[in-house]
Structure formats: C-alpha cells, structure tokens
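One chain of protein is taken out of this complex; the other chains stay put.
Every chain is named by a letter (A, B and C) in the order it is written, and numbering of its residues begins at 1.
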Amino acid sequence: MRSFINAEKFIALLEDGMSIMVGGFLTNGTPEGLIDLVIESNVKDLTIICNDGGYPDKGVGRLVVNNQVKKVIVSHIGTNPMIGTLMSEQKLEVELVPQGTLAERIRAYGAGLGGILTQTGLDTLVQEGKQIIEVNGKKYLLEEALGADIALIGGAIADNYGNLKYNKTMRNFNPLMATACKVVVCEPRKIVDKINSENVITPHPFVDYILVGEYND
Amino acid sequence: MRSFINAEKFIALLEDGMSIMVGGFLTNGTPEGLIDLVIESNVKDLTIICNDGGYPDKGVGRLVVNNQVKKVIVSHIGTNPMIGTLMSEQKLEVELVPQGTLAERIRAYGAGLGGILTQTGLDTLVQEGKQIIEVNGKKYLLEEALGADIALIGGAIADNYGNLKYNKTMRNFNPLMATACKVVVCEPRKIVDKINSENVITPHPFVDYILVGEYND
Amino acid sequence: MTDKQIIAARIALELNDGDLVNLGIGIPTLVANYVPADKTVTFQAENGIIGLGGLVEDETEIVNAGGMGASILEGGSFIDSATSFAFIRGGHIDVTVLGALEVDQEGSLASWIIPGKKVPGMGGAMDLVTGAKKVIIATKHTNRGIPKILKKCRLPLTAAHQVNLIVTEMAVMEVSKAGLELLEVHPNYSIEDVIKATEAELIINKVLPMKGLSDEN
Partner (left out) sequence: MTDKQIIAARIALELNDGDLVNLGIGIPTLVANYVPADKTVTFQAENGIIGLGGLVEDETEIVNAGGMGASILEGGSFIDSATSFAFIRGGHIDVTVLGALEVDQEGSLASWIIPGKKVPGMGGAMDLVTGAKKVIIATKHTNRGIPKILKKCRLPLTAAHQVNLIVTEMAVMEVSKAGLELLEVHPNYSIEDVIKATEAELIINKVLPMKGLSDEN
C-alpha cells in the first residue's frame, strides 16, 4: 500500500549496485526530481532500465554523466553521445533491446510470465544467445521477463489513495515499470483527491511510495 | 477504421464454422444484442471463445442451447449445465483454459506474440501436449497465442470516432478480444460525442464496426 | 459460531494491514466479514475490481467474480482481465483464500474437476494458487467423514506444492518443507480427533488452541 514520503526517505531506499527502472520516453514522463535525488545519494554501479539513454543534461543521461551507472538496458542511445563513448571505452555495458521487446519483457515480469515469444529480432544481432522456439511451424525468439529492484515513475497524476493516471504522452513505459519492480516510487506531477475508478491506469496496490514536497509541480 | 452498421450488415459478416470471441464475465459485459443476431443468422459449427459458458438463457450459453456451437474455449462451464451434458455426450468439444492464461493468450495474439511462458497449469492436466520451456532454471508452460475470426464486444461506451471505454466491471475480456480478431464488432451501451484522449481503453483503429439501432440502451 | 464462521474468522487473522487479497467463492467469501477494524485490507475480484465492496442486490453493472451484484470502495478501480491476472500471476496478491476438494501434505490442491462426474472448470483458481504470495485453503476438515486432507491428492491438481496454510473447523495446519504441521486445534476437538479425521501425516510439535474464536460476528 502506498505511503507518502519525502526526499530523505527516498534516498534511504537506494543502494549501490541496484537495478532501477526509469519511466519516460526521451525524458518525456521521466521523474527528474527522483533523478536529482539519485544523484544526491551518489549510489554507484547502477543498472538503469529505460526506453532510451536520455540526454546528457536530462533524464537518466544525467546518471551516466555523473558516473553512477554500470549498465544500461535501453532501446536507443543516439541522443546521449556520452553513452556511446563510454561503451566504446568499455566503461559502460550497454544492452540494446528493441523497444517493443523491452516493453513486453517488463510487462511480462510484472504479469508473472517467464518470457514471451516474438519475431522481432529474428535473424539479427538481437538473436544472439537466445532460445529460438518453434510454434506451429513459425520461429520465435524467446525474450525473458525483465524486472528490477526499484521503479521511478513520472508523468503521473496521483490521487489520495495512491492510484495513478498519466499526463498525455508521459504514460509510455511508466505503467509497465510500476508492475515490475520490488519497490515502486512515483513522483507525481500533481495530486488530486480521487481519480474516477474507470480512468485509473495504475491501481494503488502497484505503488509503494509517492514523493511529496518541492518536487511536484 | 470503424463504421456504424445495422443488424443486417452484421449478419452478413457471419459464416458457418467461424471462430468467435465474445466479451463478458458470467455475461456481465456480454453484447446480448449481437448474440441475438448470431442466433437469428443460425450459422453453425461455431468455435466460441469466452471467459465462461454463460447461462442457458444468457450470453454465449444461448448459442450452445441453440445448437450452433462445435467447440468452446473457456475457463469455466459450471453455470451452464448444458455444456457439461453435451461434452459428456461428445456432442461439444470443450477446451478448459485457466482464466489468466486465456487472457494472456488472447492479448498475446493481439500483440503479435507467438505465445507466453507461464507457471500456471504446470504439473496439472493443463500441461498435456504442451512444450515445457526452461528459463534460468525454472520451468514454464508455453501457452500459444489465441486469435479468432470475429470479436463481439459489449459493455462499452463508444464515441463518434469509434474509441471505446467500458462500463464498470463490463471491461473484463472485452478490450483484449478487440485486439485479437480479424473483424471487431462492438455493441455499445451508449454512444457519446468524444471520450477524453487519456481515458480511451480501446483506440478506434482496433474497432471495425459499431452496431447501431434498437440494440443500444 | 458455525463451522464456516470459525474457519473464516481464523483466516481473517492471517491478513495484514495493507494486504491485497483475493477471496474465492463459498467459505472464503466470509473472511471479509472478520477483518479487524484496525486493518486496511484491499480485496481484488478477478473479473476486474481493485477495492471490491459488499454485495448489492439487483446491481447489474458491477459484479463480483461469482457474477453477483457488488460494489466498489472509494479509491478502487476497474481493470481488464489481463491486468487482473497480472496482479494475480505477477505476485502482487498478498493472500488468496480458496476452497478445496482435496488438499495434501505436500501443499498440492485439487479443486476444479471430478472426472466423469463434475467439470466446472478451473476459472481463475489455477492462476491464484500459482501466483499469490500466500495461499490459504478454507475447507471443512472432511467431506461427511471422508478425509479431504490427504497424503497425496487423488483428483487432478489445481496446482502442485503451492498451498501454505490449511484452515478447517477443527484445526490450522501449515505446509512446510518438512511436511504438514498441526499448529492449532479447536477446543471442541482433541489432537487425536484431528489425527483421526486426517489422512495426511501431521507433524506435531507445539499445538495451540485455535485463535480468533472470540471475535464472533
């Protein structure tokens, strides 16, 4: 069940070596206030799972620039040249995942599936090291479920019960990640009294903590 | 893209031997007007995919009673004794699927997945004839994606663009089935001007036809 | 207290503040009546409710997983079947309470089919038993004198090795790696009575009087 926490309590949740899922698409829907606090905590050796590498001065890109990241699992790094540089210097591990596969792997973890079968990535580099499964004469890649220690959720409108809906395109990976981590923390854009039961996107039992304080706009 | 059709045009879509997905949970959210029309059409040898067998006088149960069904794929038949009787007389084929597996199999088809890996049904009768896949030392059943020729969607509030949201618990399997069939027909409970873009559950490109006329309440 | 009330009241003590709980049909449903006032427990109904409220006669738009008119509590939400089973299968349900035809000392459960006699189907039971964090079986100790708590289930399984606790009108038993341990006995019965009514081998260390009997309702 959700509870409202402040910056200090959030920082206390962080540890070196954690895997962290961060919502947002090219930082649209990324909780920048929580990123600020991860930087403040200065925890190291993080594995970051996000749609993309963000920008050097925005989103998860800031954690890379601040040298807190050991590995990124993303679909795209083109907007953050620092990642490509660190990768070629072998200072950062980069796992590139097709965007739809990334979404389904995260959803699969949240839904208790071991994995999913997809044709995306067949006969490409993405296939390397993966099981190929045949179903009714068609070949599929087995893509394994992907979970993490903590999810940082942004772009949300929260209600007093801890339910979330999302602002416009800020939804993207946020509701998926909110199902796939041991601890789920949301930095809402605003808090309303109650979201209509038919319009809730992330029901409150998925949410552990909601950050309150100066970080909400 | 959706278009509004009447009873006659809907009946023209039906054929003997079709597979039909029907939304609803113990008939809550089942489009009874479309069921009426399937009965009127008197098409035969149908494969019906639904959460359950409905009741003899309600939901998909009426199609069974009217002798139009060759096979049902459902999670539960306890509310329609006729199905059990016909099954034991070998006049009706019954494939029982765990409810969560049924939901995921339908969703998987709509999402272009070949199947999903689940632990539900391991070491039970459900396992029979299925591939067992090992991922990181854990065993999973491979459950194949499930699609159909036509989806009958109920419990919905439609807008003029063909977007759908759903009334209370009538959502259940409806939005999943709307992604998994060649033709998707919705019998809405009502039609509104426009559903807010953040509250749409089934975006209009998933919907082919919306039934208008006396069947809406 | 009736036998059913004894079972329900005892199981209610297993629920913790903040738990998300799914109750099966029959005795399990009664557990909701015994939740202590100082605990906030959220009930899930697998047809698509987070925050299930009490029954409501003549309600047709909101139904529970038994198809009966029901209500939703403030802060609740309506979800589709895939999301509902993502909760169930993804380990987001803290406790599920289910009935049994047979349950055994290895924690295996049979509850969905009596071959050649009755085949209601598994509905969501296989998913619940496999996916919930804690599985509690609520059952009469015997079926008119014939043991239901066995060395090994003889009927086809709902799931293998998933049950954590068995509560009957006579006793509370916990499944551990060592076997089935007798934890509590109702004051109306002796330990000998329980052993006699049980086919399973019971591990007997410290046996307490059954808790929860004072909270009549």
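Heads up, the rule we're going with is that contacts are C-beta pairs under 8 Å (C-beta built on N, C-alpha and C of every residue); 3 or more make two chains touch, one makes a residue touch a chain.
Given the structure is predicted, the values throughout are model-derived calculations rather than measurements.
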item: Chain not shown, its touching partners among those shown; value: A, B
item: Which of A:I11, A:I39, A:M82 or A:L122 contacts the chain that the document leaves out; value: A:L122
item: Residue of A:F10, A:F25 or A:Y161 touching the missing chain in the full complex; value: A:F25
item: Those residues of chain B which, in the complete complex, touch the missing chain; value: 1, 107, 109-113, 159-163, 179, 194-195, 197-198, 200, 203-206
item: Hidden partner interface residues of chain A, rising order; value: 25-28, 51-52, 74-79, 84, 87, 94, 96, 98-104, 106-107, 118-126, 166-176, 201
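As a working rule, only the chains that are shown with their structure count from here on.
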item: Longest centre-to-centre distance from chain B, chain (CA-based); value: A
item: Between chain A and chain B, centroid-to-centroid distance (C-alpha), Å; value: 32
item: Distance between the centres, which are taken as Cα means, of chain C and chain A, whole angstrom; value: 35
item: Junction residues of chain C, two or more chains touched; value: 72, 78-79, 82, 85, 88-89, 131
item: Residues of chain A engaged with two or more neighbouring chains; value: 111-113, 197-198
